[in-house]
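For reference, the structure I am asking about is given below.
With one protein chain held back, the other chains of the complex are shown just where they sit.
The first chain written gets the first letter, and so on, giving A and B; residue counts start at 1 in each chain.
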Amino acid sequence: MEYRFDIANQVLIFVVLSLSLNLLIGYAGQVSLAHAAIAGIGGYAAAKLAIANGMDFVPSLVLATLMAAAAGAFLSVPALRLTVQHLILLTLAAAVVLVTIANSTRDLGGAYGLVGMPVPSIFGKSLAKPSQFFWFLLCVSAICALLYWRLADSPYGRVLRALREDELAARAVGKNVFVYKVQVFALASAMAGLMGALWAYYLRLASPVQFNVTQSLLLVTMVIFGGMGSLLGPVVGAALIVVSSPILEKNLDIGAEKAALIRLVIYGAALVVLMRLRPEGLIPEHFSFRRALARLGLPLPGAGAAAGQQSPPPAAGAADPAAPAGPGQPDAGIDIAARTPVVTVEGLRKAFGGIVAVDGVDLALRERVVTGLVGPNGAGKTTLFNLLTGVIPPDGGTIRLKGKDITGMTPDAIARLGMARSFQDVRLFLRMTVLENVMLAYSRHPGEHLPLLLGAPLATSRAERRARELALECLSFVGLVDKAGMLAGGLSFGEQKLVAIARLLATGADVLLLDEPISGVDPQWVDRVALVIRALPAQGKTVCVVEHNLYALGQLADHCYFMESGRITAEGSLQELMADPRLIAAYFGA
Amino acid sequence: MGTQGSDGIVLQLERVRAGYGGRPVVFDVSLQLRRGSVVALLGHNGAGKSTTLRAIVGLARVHAGAVLLDGRDIANRPCEENIRDGLVYLPQERAVFGELSVRDNLLLGAQVVKDRQAREQRLERVLTLFPVLRERWAQPARTLSGGQQRMLSVGIALMAGAKVLLLDEPSLGLAPAVAQSLMNTIRELVKSEGLSVLIVEQNLRLALDLAQYLYILRMGQLVLEGPPQELEEQHQLWQLF
Partner (left out) sequence: MDFRGELFPQLFTNGVINGSWYGVLGLGFALILTVTGRFHLAYAVTYTLAAYVAVALSQDVGIPLGIAFFLAVVVASLSGVMTEGVVYRPLAAGGGGLLGIFIASLGLTIVAENLIRLTWGAGSASRSLVGFPLRPFTVLGVTFTSLDMAAVFTAWFLVLALAFFLSYTPWGRIVNAVRVNPEMARVVGINTERVHWLVFAIGSALAGVFAVYAAMRFAAVPDMGLQQTLIAFVVAFMALGTRPVSVALTGLALGLVESLSGLFLSAQWAPVVVFGVLFVYLALRPVQLRLALRQVQRLVTA
């Protein structure tokens, strides 16, 4: 019996370790090869505190957890701006350094590690035997798993996955990337540290081999094997890998050591094959047991809901662009000058090296007007967009949004103040559903903030319902409600552009900057996208469009600014501008 | 194609649908290039001009339709086989090996030419056409000016034995005078070397001056074609972009 409990304990420890690693790799997209080493910080801290300071079981666990969390947060700072391969390298370097320190410091027991830890006990009950340890470990693991589940399957987890998919796009819908990365590193490390400490107490030993790079690689294997970014995947991955060793041992009648080696060979090979055949792991990210059961023809557990799930409610009153009043022509009689300017730009300047890309631009985006920005390639239109949305800081001039000076603010801050942008290359979060893409844009969601997510569950679920309604409303505005449950990556390019507009609407921003919303769209979708954009002013939106397709721009914009060599040189309707031979020459080359 | 006969056609596209991965960007494009002529492909950014060129040489996928080189369908053939038949594409901007010397660039152009003597002859010819390349012989290509880099890439194409040249926005980023002289060079090459050129150009003026025939692409589809004078007289061209 004790033998089974021993295996169960190992499974629990590795399950929680790989769950925490999944937060990093699967959700936030931060590949770390230092996870075992971080767990080691917890293990060594607990061992040292218990042996040298005689600290009790529970306080030492708490301290060990905190130390690992601090180490994780420390590691996250250099990790903030690194590419995947550099992050792999950085965490690898951190792991090697930590293990070497453990290996070569006499106070940490060198290669043998810290031995002779006291028997852990809680409320006076000894946890010496595996069976005794098991119940305590099960409780702690359950708490960790609940925390993991709460973080992963929530608005918070959704933001993490958005970071993984596209950081810049996440910032554009108002998410503070920095805070999320530091938090997730600290949290994952805290969980790892706690498990490291428990493992040390369980073995009454903290040694380098428990926490070396090979162990980190094994943890990565468990996560990938089970399925990155899937809630249950790592549980399956870790359990299978841990349990297979004793199973091999029994069935093949070989020694424990040999069984462990064969197990590793099998999993190494499986990893290679898996990457080829099923890169998403055994349990993919968007796996649904209901759907799987339905496919097998088995009865569904619980209520007999449809297998498809997420059947959205009918469109909630929003303007349906599929049947609009005036098909895609700017209202002829609109008096531009009478509209209040929402965004005013004065004397905006930006130089790159010696080249002045934007040279003293003045312009106004007026309320409920679609303003076009035209000009030849290299005129500075993209730079102007980037300046307006805070992607790059200006050298001079001011940008005011509804009277407030927003010059020099960050993209996420500007987005929260009510000016948001779309991207030429769309930048949807491709491995998330259409609905999730749009829900992400819902601002001020309490569930995206750690303390509120954990402390105010009711407010969170209320907000989640509201976000969902809003997202469906925005999707019905662009006419894509029926695609809500699909992965964004599976849509056509034209549909993706529409989802991007829905996402923009869901930010609640009233100034929308659209970067080439038409270009690259299949012909049959162009009219649809144009109709949606034309319907925006009626929703109270102020819109600015950069578009090289003049034909489409002519249908969209009420008013245009002509930009050349970093300056605005003319304004008026597109017809007026293109009647000027000088502007024609400037646009098409002379 | 009223103004073009059916004889003397080197390159012909028949209802080509092409793109990257599964996503088509270009729809049912048909066009013809006659031997010794210059044809321009125009359109707004993202209209599918580059994709059309890349699909012809095998750098983008042709989903449907035919690409005929001298009457033979070459759709989705590997790039190197097209070069052996004298079909050469020069990409936008980065059409040289920046860190390698002018010499290496030119020799790499003759990659598919096995005959040593032919190679030497061509090299001599290219250096006569572009004396500046002889002066910069040992310098890395990236140290050349923009205009010189374009000449070098044309030189690379000539070294490869180009008969049909596909040029992707050669004037991009060049000063107007430099762009103009590059176009003159191309015009002379068409005469002296018997080249046929399909050019993608964003500078409408340059294209109208250089090409004998224009195709205008909008959102992946051909919307208009004809000789430059005719188009200029009959249409307000900006409305097509």
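Miscellaneous remarks
Methods note: contacts are C-beta pairs under 8 Å (C-beta built on N, C-alpha and C of every residue); 3 or more make two chains touch, one makes a residue touch a chain.
This structure is a prediction, so every number in the text was calculated from the model and none was measured.
Partner chains of the missing chain, restricted to those shown and counted over the full complex, are A, B. Within the set A:V84, A:L146 or A:L252, the residue that contacts the chain not displayed is A:V84.
In the complete assembly, the contact with the undisplayed chain comes from B:I156, out of B:V26, B:I156 or B:L217. Touching the chain that is not shown, out of B:L107, B:L172 or B:V223: B:L107 (per the contact rule at the top).
Not every partner is drawn; the one left out touches chain A at residues 31, 77-78, 81-82, 84-86, 88-90, 92-94, 96-97, 100-101, 103-104, 213-214, 217, 220-221, 224, 257-258, 261-262, 264-265, 267-272, 274-276, 279.
By the touch rule set out above, chain B reaches the unshown chain at residues 57, 59, 79-80, 83-84, 88-91, 94-100, 104, 107-109, 111-112, 156, 160.
Going forward, only the chains that are shown with their structure count from here on.
Centre-to-centre spacing of chain A and chain B amounts to 42 Å, using the average Cα coordinate of each chain.
Chain B meets chain A in the complex at residues 23-25, 27, 44-47, 171-173, 176, 202-206, 218-221, 236-241. Chain A meets chain B in the complex at residues 376-378, 492-493, 516, 518-523, 526, 548-552, 554, 578, 584-585, 587-590.
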